[in-house]
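Presenting chain A:
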Amino acid sequence: MSAETQQAAGVIHDLGYRSYDGKRLGRKSIIAALTWHSFRSAFGFGRSAKAKIVPVIALVGLCLPAIVSAFAMSRGNPRLVDYDTYVPVLRDLLMTIFVAVQAPELVSRDIRSHVLPLYFSRPIKPVDYPLAKYLGFTAACLVMMEVPLLALYAGSIANVHGGAQVWAQTRALIPGLLVGLMWAVVLAAISLFIASMTGRRAFATGAVAIFFLLTYTLAEILLQVESPPDVSKVVPGGPGAPPGAVHIVQGAPAVIPLAEKVSGLFSPFTLFDGVRMWLGATDTGDNVPKVGGFGAIYAVILLIALGACLAGLAARYRKATLS
Partner candidate 1 sequence: MNNTGVTSTIELTSVSRWYGNVVAVNDITMSIGPGVTGLLGPNGAGKSTILHMISGFLEPSKGTVAIDGKPSWRNPDTYRSLGLVPERDSVYAFLTGEQFVRATAKLHKLPDIDQATQRAIEMTEMSDAKHRKISTYSKGMRQRIKVAAALVHDPQVLLLDEPFNGMDPRQRLHMMDLLAKLGAEGRTIVFSSHILEEVERLASTIQVMVAGRLAASGDFRAIRRLMTSRPHVFSVRSSDDRTLAAALVNHPYTNAVELSAKGLQVRTSDFGAFCEQIAPVAAEQGITIRELLPTDETLESVFGYLISS
Partner candidate 2 sequence: MDPSSRSQAVIETDALTKVYPGPSGGVTALGGLTVRVAPGVTGLIGANGAGKSTLIKVLLGLVEPTQGTAKVLGHDSVTGGEQIRQVVGYMPEHDCLPPDVSATEFVTHMGRMSGLPATVARERAAEALRHTGLHEERYRQIGTYSTGMKQRVKLAQALAGDPRLLLLDEPTNGLDPAGRNAMLELIARIGEEFGIPIVVASHLLGEIERICDNLVAIEAGRLLRADTIDSFTKASQTLLVEVEEGRDALARELGKRGLTARPYQRALLISIASDGDGDDDRTFDAVRDSVAVLGLPLSRLEQRRHQVEELFRDDDQLEAADVR
């Protein structure tokens, strides 16, 4: 059809409001969406570059030992750090910083901007909000814990030869990953619970940091309480011994002081160690309490603390306030 013979017809499209008749996702999908959103917020995504500084530095810092170990192994050294303890001081410090700075990003910001009514007026139950925040933050902490371990693993396998060696590395990795899971699950709960108390991010960060610092200090102080030293007695020799002979009797082995055994109950980090020991790990550090028979108590206290924080977090958002 040529242009001359056909009249061009004009159309005006209706740009008016359109309804949506498509599929609507239920509660689970909404929770999943909020979880993903929270996970991203924990690393500063969706905000300016400044918000990403702390998470990136923390993650890189945590990976440094893995990198150094890989380098050392390539020179013929054995693996520098263990999978389950990694570098305790570094992990304690960087994870404290990470949760202290990022937990407020997830919960305090929303409180400050009063956006909660918009969430609660949506087709979810009030408890879904803290649930999604918790799942998202746990996932983020898990990344922080496991990525360095996986980097360590990768660096190690690259430098060992033979199936048996690889298998040995793998066997060592698994408990390490489980320890990382334990850390993530509990640290996320505690830090979110504390941060949810206030809308001011600076206060929340301070509160979380101070909590971890003080509890750790308390645990360390208790740990230093000395046990009485081993007592060896010098006694005269028994019958049939030549005159003047002496005989050294070993005293009973020192009892682990109660203070040391319970010291670890007061700090999350030492609680982790206690549970680790209970599950059969070997002691690798003088900051780790010898728990003796108290191992089970550590596990119980840890679970109670976790439960309390989660319950507190849920309670904080139970009253769906619209203002």
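Keep in mind that, in the parts below, contacts are C-beta pairs under 8 Å (C-beta built on N, C-alpha and C of every residue); 3 or more make two chains touch, one makes a residue touch a chain; residues count from 1.
As a selection rule, all candidates are chains of the complex that A comes from, given by their letters.
Predicted model, so just to flag it, every value in this text is computed and none were measured.
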item: Candidate number, among 1 or 2, whose chain touches chain A in this complex; value: 2
item: Chain A residues within the candidate 2 interface of the complex; value: 16-20, 22-27, 29-30, 33-34, 37, 46-48, 109-110, 113-126, 320, 322-323
